[in-house]
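Here the complex is missing a single protein chain, while all its other protein chains stay put.
The chains carry the letters A and B, assigned in the order they are written, with residues numbered from 1 in each.
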Amino acid sequence: MASVRFERVSISYGDKQVIRDLSLTVEDSEIMGIIGPSGCGKTTLIRALCGFIKPHTGDIYIGDQLVFSVDKRINIPPERRGIGVVFQDYAVWPHMSVWDNVCYPMKKRKIEKNEIQRRATHALAQVRMTGYEKHMPSQLSGGQQQRVAIARALVSSSELIILDEPITNLDAKLREEMIVEIQMIQRDIGTTIIYITHDQEAALQLCDRIAIMRMNGDIAQIGTDEQIIKSPIDRYVYSFIGVSNFLPATLQGGKAKLENSDLVLPFDLPADVSSQATQDIGVRPMNIVFDEASPLRGTIKRAVFLGNQYDYFVSLDGHELRVERNALDAMQGKQYQEGDDVGLVFINPAFYPREVTA
Amino acid sequence: MRRSNVNPDMARLDGKKFSMDKFLTILSFVILIIVVIIPMLMIVYNTFFVDGRFDTTLFTEIILDPANVGAMWNTIKIALLVTVLGTLVGLFFAWLLGRSDIPLKGLMRSMFTIPYMFPPFFGAMAWELLLSPRSGYLNNWLVTTFGLASAPFNINSIGGIVFVELSYYFPFVFMQVVSALERMDPTLEESARIAGAKQWYVIRRITMPLVLPATSAGALLILTSSLSHFGVPAILGFSKKIYTLPTRIYQLISRASGSFQGIREGAALSILLVIVVMLALWLQKAVLKTGSYDIIKGKSMRPMLIKLRGAKIPLLIISFLSLFVIVVVPLLMIVLVGLLRAYGLPLSMENFTLDNFVNLFNHKMVADSVKNSLFLSVASGVIAMFLGVMIAYVINKIRPRGKTALEIISILPYSIPGIVLAIGVILAWSGNLGLNLYNTIWIILVAYIARYVAFSMKSASASLQQVHYSLEDAARSSGATHFESLTDITLPLIRPAMISGFFLIFLPAMRELTTSVLLYGPYTRTLGVAIYSLRSDGYIVDASALAAMTILLIIIVNAIVNAIVKDRKKG
Partner (left out) sequence: MDQIVLKNVTKNFTTKTLGTVTAVDNLNLTIQKGECFSFLGPSGCGKTTTLRMIAGFEDLTEGEIHLCGRPVSVKSKNLYVPPEERGLGMVFQSFAVWPHLNIFENVAFPLKVRKVDKAQMHERVAKALKHTSLDGMEKVFPGSLSGGQQQRIALARAIVTNPEVMLLDEPLSNLDPKLRESMRFEIKELQKEFNFTIVFVTHDQSEAMALSDRMMVMDMGKVIQVGTPTELYNQPINQFVHKFLGLSTFTYVNIRDGKAYPEGDPENALPVEVPANAESRMIMATRPNQIDMNRTSGYPSEVVKRSFLTNHAEYLVKVGDAVIKIQTPHRNEFAQGETCYLRFPGAMWYAADSEELEAERNRRQLV
């Protein structure tokens, strides 16, 4: 079990700075998700942790051990950092059987034969691959190869495992199974897990805490699924973790008036809204509810049935809003069609001061 | 891409002064400079410098000599004719096999690969036996049967040379186009049908333009191969004083019987040849650039095959007839003549004997040549294979600064005519630089390594590109050192490419003529040279017998290779 600490780490490729002055602590035995749009530097950060690339500045600790430091001129090579890694493309060695793949890390660490036998058997059982020992990777499906990669990471290290976009290539069903599997393994051994992905949904399901990275390589917010969904720290996080509507508005006398319109939204502003006059009001499609009694009226432009939900595009005095209505409401409530006039209620609207663009 | 900025830094921080990566990079450069760059520079130096002074008199003399200019025009004429005709024949068969419902496609395809296996000068020998104006078997038969006044065919002509080269080179276009047709997304043609176009309109307006890049790639491969080709014009042209640039270079050097002046003249002329070939390569680049589009996508669905209906049987007969003429007749002819008691006798049972084959083994020169060729093929196969793997590793995985230069240098001998390479090797390693390998087998070995390193480099490169860097990284994370990740993971993964790289060198080296014909000494004849000398000394029957034996050897080795490849696929 090991914590991980990045202290003021910066990484560049040539002239391009990918990670900027990043500090992050992953606690013992937690599942930490690192998410961000592709190209934000999350894989770079992890490759630095593994020792495949060298940061420009900063220190990296695994547990109490300083594994990298520019000031102290320390760079422990990857093979001595004791990290189990599940690579994005699994990186299961195609010329070795499942058994040889799993045993390799222990052989390299000169573990005694019987112990190797015992641990490899156990790891394969944990990922439900018992019986496939003699198979070559080419005979396995993508999901199975991935489980072999996880088993190999498990025997590599019981302290720290890194999963780099491990389930993006799986179909929905296997994804779900793998998420449960990873959680169970973590509960059994208490390994610290760092999970890198651009898939918010998977991270929210799996992780104890999530760090959201920005495109410029620093961290926007760290928190639990509840914190991130309920109180996104800024507009970037808000729009990164889900579909969102933004309405440009001006604040006047405790109310918000839509821009390019005389419409004043019929609700009071939350107490913590900043004093800036120009704001963007964020409201999620699922948080707009049709209510006949509401004074806020819009017109349905388009209604699309998707099975699990209805998507509506509603025009609110010239502003287009996306509304999602879950199947249960749609089943039990009134049916709406294109052209209908509807009353709208916003639940938990978020206010973000408009960024002034130069 | 990522690794490029990374590894040198990492090595420094690991605290090692001299990393394995750096060592491999430097070693690759040093070897390539010795093997490739020095011989090339020697040609240029000896052409343009006399006693250390810049002097273009020799070069001007050589390129203004009407005999040389004539040879150049012959070279270009032959190459253009072979290219145009080869492209047409290749396209026709590619379309027939790729898009029509002609039967026996598998058999035809495997027959098309046979010309690849044998050296074109065997074909030239065979066709001379059949169609030489004085004594060709077929000519004689035609004259007696139809009471003709003179022989109807003359293989010792430009036309004859074109015909034989054509039969060996058209598969270049055929193979390229067939594979392009196979990779092509069938919906590209289907969408034209849906748009209302008839089959023939689709072929003309959609299919043909889409395979144009593949066609021109194949055509230019024919062009450059024919420009630098030595064997066929040497066999068919010398007796009628028809020269091409490669045969003219050979003639200049052999006439001078090793005198330095002769070699210098050859060097100067080879610069002219290189210029012509480079022009062709430049043309290839320019053409390929305009038409490079990706047609490899889509679900793999069978393309709609065009029904030949009434034309099916005639086309099938034509195809097999031409395959018979191109593939079977020459091989058969060589074997039959090899069996004759004496050259000139009719080809009938009572004149056949196995004595020639038995005698071959008593002939010291022949026995030497078999030994030499086996040694050279195995040695150059092994050395060039490992060298190619090392260079490919440096280029693809270490990616140092200058990797493009490394790549160009290692591919350079591939586009330089074999005869030119031979001159460079002579100039470099026969004492001018303090090391004299002339008349030893080592000088041939050095030339073979230079000539074939590109083969294994390309095959190893293609294979290394499949080895994603995460496979090595995974080994590092599992506790393997950098060197262990190489020996445990990377090398085992490219082993199949190494094996095929070896045979890619072994097989052509076994039958090599162009380079060795300038480099051999009294005791260092190779198989190709032995056959060539036997024939030019008039021992036609023995030459044919030895060629027939070589054919047998090549077939056996090919069978072994195929067995290995099949085995790998199964396992």
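Everything below uses one rule, namely that contacts are C-beta pairs under 8 Å (C-beta built on N, C-alpha and C of every residue); 3 or more make two chains touch, one makes a residue touch a chain.
This one's a predicted model, so the numbers in the text were calculated from it and none came from an experiment.
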| item | value |
| --- | --- |
| Residue in contact with the excluded chain [from A:184, A:277 or A:327] | A:327 |
| Option touching the unshown chain, where B:66, B:196 or B:434 are the choices | B:196 |
| Hidden partner chain, touching residue among A:230, A:297 or A:334 | A:230 |
| Touching residues on subunit A - with respect to the absent chain | 200-201, 204-205, 225-226, 228-230, 241-243, 284-287, 302, 304-309, 311, 324, 326-328, 331-332, 347-348 |
| On subunit B, residues whose C-beta touches the chain left out of the figure | 185, 187-188, 190-198, 201, 205-206, 209-210, 212, 291, 293-295, 297-299, 304 |
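By our rule, only the chains that are shown with their structure count from here on.
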| item | value |
| --- | --- |
| Residue numbers on subunit B that touch subunit A, as the complex places them | 2, 5-6, 9-10, 13-14, 468, 470-471, 473-482, 484, 488-489, 492-493 |
| Subunit B-facing residues of subunit A, complex | 13-14, 47, 50-54, 73, 75, 77-81, 83-85, 87-89, 91, 93-95, 104-105, 108-109, 149, 152, 156 |
